[in-house]
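Let me begin by handing over the structure; questions about it come next.
Just one protein chain is left out here, and the rest sit where they should.
Chains here go by letter, A, B and C, matching the order in which they are written, and residues are numbered from 1 within each.
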């Protein structure tokens, strides 16, 4: 599905008579190296998975799939929060569409310092930008943050110990002005029983274990803690928070989801 | 996170003062063997992945996760479309919640006959039931159907040949009265360039190849074809149709999505 | 790629002059409902992912892919440990090959009883059979068992608490005579700090938490414990044991692998 063959027929431009507008049409799962802003280092190279769609008018047979990739190539090296809206505008224009939609997901690294030894190491988070531009503009930033949770019930009822586990917190926000993803990541990490590190020495491990046992949290507590902090920041006029605990005593997850608008 | 320890404290029932209702809390990714209705054979055994959530009132600290599994066990052997609403009601009651939500996803097999040799073989589809019960009841059935698409543009501009590929069509419906999933699967299979089989002999392969080249379809065409058929059936008062083609000339997918209500 | 078209040419039988034998050729990722033996209930329905390959002689252009599915259909309802060798023999014969190879992977459920409340619930494990038949016959059974591990180091150095997590133990065995998968699963579950259940009430949770804290285990300990038990059973003349802990304080796994022959 491409275009511009000099004399080749352009099937996509044929008329369609089924009178059905298509909400989203485009390319999905495009893998692309990108550079994103980084609070500590200025910028960071990573690899994204990208979906790009436009609305297709009821009277057109198809869209020109190659144009989406052309636009990515135009903005190569600039794909990120700042240029997101410009890319959506370019999609509307180049694809001759009334609305454009893009989703970008990528791993993002932060350098963290172990709490006692001060050893530095990298932690990975998954970020996602999702934008839609029609008459209105909508933009959502999402980040997935691995955390540790200690079960308050297990701790309370047991003479010693408590089951704990890794979990994933997913925070999505709509916002008024630029913010650093790093700040939302820290908000999530400090709302669980404990945070994760790549590199811990024994004194760190002792510190983290004891601290997390001092802060037992259900999935329910984690989403409420984060929601309370997000509500207090008026930059975020909509958000959702999801916590999934990979329970260490069960083979399924404990889950909590809160949405605010 | 469990309950009913005779003298053990019930932390989940503690009061929470953060004044935040939690939209969904429960268990996620529970794996469970189920038996579902089968148009041809009466019933079929399969293995489901199940999510079960309730709304949690702002003044309660947590939910009782073990009760969700208890309910599954009560309905063991009966989990399916027919008992879905009963399970949601039981969730509201047993968890003392104002709304309940359940999602069940499972592979489903149909026996198909090859078009020329009449050889029989099995094809797998993924089905999903999603129900929500508060004051209102909402229920969505979704099915994922693998298909084959031949690109109309490639066929038109090339002297011979055309790129074709496997794709996945996802149909979701809200409906008035019971219908057979098999009928929606057939609707999707007959709307692409060709359908898939597990077992084909050479005369079948010749037949399918030629037939699919007689019916080239963009992802856009596939969703419009299916949408046209669903619109014509007044049993479906809402639906969405998604087509994703795993393009054989690209390393990403072509995608189209249409929603109707 | 099929066959038996009455007058249609059989390309696969064409001569190949590249003088290269192909070690494995066939079908991969076939999804198929199967019934397997179950120690407690006699039999159990599940859904398998199947790979079937034969060796292809250097002078033949291709294999007949449809014959693999024909063989599956011949043995429908009988696919399992007992008929595995018969299927491999049928593959060699029907595909006219000097060796045949098959892999079958499927979820398997066992009903377990909570340790205090005696509540019953289901746990899922992944099983895999892998067989090869040339002049010799080789057969491996593998099972993946989720477990809980409490870190001995964290427990020792912390004033209270210890990090623990879910892990997956993978046991593969070559054996002399029939054995029940259930027995190997139990061997793995009892070699970790704790075992998992779908349904636990508060007294169970207290019991399991305390018991697991009484049995802290590294990934290293888990594989050695299981290896010691397997070595003591002369039915198993080869095995490997792998433990992967989804560390709750890290975002990566701790891993140990031991092989014995």
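As a convention for this text, a contact is a pair of C-beta atoms (placed from the backbone, for glycine too) under 8 Å apart; a residue touches a chain by one contact, two chains touch by 3 or more.
Since we're looking at a predicted model, the values are computed, not measured.
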item	value
Visible contact partners (per top-of-document touch definition) of the missing chain	A, B, C
Among B:164, B:191 or B:240, the residue in touch with the chain that has been omitted	B:164
Touch residues of subunit C, complete complex, unshown partner	1-2, 5, 8-9, 11-12, 16, 18, 20-31, 51, 53, 56, 61-63, 65, 151-154, 156-157, 218-221, 223-224, 227-228, 244, 250-259
For subunit B, the residues touching the chain missing from this view	123-124, 146, 148, 150, 153-154, 157-166, 194, 196-198, 200, 202, 205-206, 208-210, 212-213, 246-252
Residues in subunit A touching the chain absent from view	1-6, 8, 10, 30-33, 44-47, 66, 69-70, 73, 107, 109, 117, 119-122, 124, 198-206
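Assume only the chains that are shown with their structure count from here on.
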item	value
Whole-Å gap separating subunit A and subunit C, where each centre is the average of the chain's CA atoms	34
Subunit A and subunit B: spacing of chain centres that average the CA atoms, whole Å	25
Centroid spacing, where centroids are CA-atom means, of subunit B and subunit C in whole angstrom	27
Contacts with 2+ other chains: residues of subunit C	124, 198, 200, 202, 205-206
